[in-house]
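Of the protein chains in this complex, one is absent; all others appear in place.
Chain naming follows the written order as A and B, and within any one chain the residues start at number 1.
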Amino acid sequence: MLYIHCPYCEEHRSEEEFHYKGQAHIARPDDPDNCTDVEWADFIYRRDNPRGEHKEQWYHTVGCRKFFNAIRDTQSYEIKTTYKVGEQPDMAAGIVTGQQGSNAS
Amino acid sequence: MSDRQERDQTRVWMQQLPSGDVRVESPLYHADLPSMMAINDDAGADTAGGVALAELPLQAHLVIRGRAEAPGFQESLTQALGLQVPTRLSSVSDGSQTLRWIGPDEWLLTAPASQAFDIETKLRAALPGHVAVVDVSGGNTILLLSGLHARSVLKKSTSYDVSDRNFPLGKVVTTTMGKSQAVIRRVDELGWELIIRRSFADYLWLWLQDASAEYGLSVHE
Partner (left out) sequence: MSQTNLRISGGRIRRDRPIAFTFNGHRYAGYEGDTLASALLANGVDVVGRSFKYSRPRGVMGMGAEESNAIVQLGATDATEVPNVRATQQALYDGLVARSTNGWPNVNFDLMGLVGALAHRLMPPGFYYKTFMRPAFLWQSYETLIRKAAGMGSSPVAPDVDRYDHMNHSVDVVIVGAGPAGLAAALAAGKTGATVILVDEQEEVGGQLLHRQAKIDGMLGADWVEQALSILLSLPNVTVMARTTATGYHDHNFITLHERVSDHLADQAPEQSVRQRMHRVRAQSVLLATGAIERPLVLANNDVPGCMLASAVSAYIKRYAVMPGKDLVLMTAQDDGYRAAIDWHDAGHKVVAIIDARVTAGDDCTQAARSRGIAIFPQSGVIEVIGTTRVKAVKVAALSPNGEQVVGNPQTLICDTLAMSGGWSPAIHLSCHTGAKPEWREDIAAFVPGLTVQKQWLAGSVKGDFRLADCLSAGSEAGTATAAFCGFTSADAVAHQWQVDDWDDGPAMAYFHVPHTKATSRAPKQFVDFQTDVTAAGIEMATREGYESIEHVKRYTAMGFGTDQGKTGNINGMAITARALGKTIPETGTTIFRPNYTPVTFGAVVGRHSGQLFDPERYTALHRWHLAREAVFEDVGLWKRPRYFPLAGETMDEAVARECLATRNGVGILDASTLGKIDIQGNDAREFLGRVYTNAWAKLAVGKCRYGLMCGEDGMVFDDGVTACLADNHFAMTTTTGGAARVLEWLEHYHQTEWPDMEVYFTSVTDHWATITLSGPQSRALLAEVSDGIDLSGDAFKYLDWRQGSVAGVPARVFRISFTGELSFEINVQAHYAMHVWEAIFALGDRFGLTPYGTESMHVLRAEKGFIITGQDTDGSVTPFDLGMGWCVSDAKPFSYIGKRGMARQDCIRTDRKQLVGLLTVDPNQVLQEGAQAVDDPEQTIPMTQLGHVTSSYFSHCLQRSIAMGFIRNGHARMGDIVYYPNLDGTATAAEICSPVFLDPEGARQHV
């Protein structure tokens, strides 16, 4: 179960408080009516499926009810950072969960 | 305020409480808590070592929305309620009214039952800009969970960290409770307040009774 830092509550919370909302930064086209069918299909269906870092959207459903973004490694499930809608990710924010660690001793 | 706005707004919110003699039923009315209190009394239950549960029913519950950083918003809210606006994950209480941070633009106010309409009226007049006030009194109830094992019951019910160092007095957290949810506030050393939704009240009441069973449960006013 993931441990996710909500950038609004400024705390880590258990995954069960959140809904996963898919890939982040999929902007609704400004002029839908002049999109081709292919462009519209890109918007509503086609998503990246990277092996590694993935920008994704989460909703703090049972909490502050705010949407936010996360950068998560799809292999290790490490969450590098989370950031508010409209913000740029701060990779140095120090809120990493599942840090590349260690068999430290 | 234009005539039209005035006419509109008189329709928007209303005194929702009846003036006459009307039976009112809290979400746990059917659970007949008074009869369970009588059992405590008969048994002379020692409540100190276990878990005590009470419903604080029929309070006024108002959702207040607004931009915390908007000019004049916090000042107006403070002036209207006589309460500071709580910051992230905290609450402010004067004993009668309690204001809780729910999200960056959302607060939950509780107050004595009869005050909902007056407070809503006052807030609508006072708050500037883009705001919303919603009476949700009928949709919530408050449970008070206390006793030496209250924390254990919470640990059975939510994955949120309820240790002293993470959950000081006055902190407010909306989180999972069983398979439902609650707004949890630490009210004193051994006491916790849970604001729960009406339709889930029966489930959570059963859940908490069951979770408390091994510690001994008593019901209080």
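In this section, contacts are C-beta pairs under 8 Å (C-beta built on N, C-alpha and C of every residue); 3 or more make two chains touch, one makes a residue touch a chain.
Source: prediction; values computed, not measured.
Even with one chain removed from view, subunit A keeps its contact list with that chain: residues 1-3, 14, 19, 21, 27-28, 31-33, 35, 37, 40-41, 43-44, 57, 59, 61, 65-67, 76-79, 85-86, 97-105.
Residues of subunit B that touch the chain left out of the display are 4-5, 7-9, 11-12, 14-20, 22-27, 29-30, 58, 63, 65, 105, 130-132, 134-140, 152, 155-156, 158-161, 163, 166, 178-180, 197-204, 206-207, 210-211, 213-214.
Note that in this section only the chains that are shown with their structure count from here on.
With centres defined as mean CA coordinates, subunit B is found 31 Å away from subunit A. Those residues of subunit A that touch subunit B in the complex are listed here as 1, 8-11, 13-14, 16-17, 62-66.
Contact residues of subunit B toward subunit A in the complex are 88-89, 102-104, 106, 159-160, 174-176, 181.
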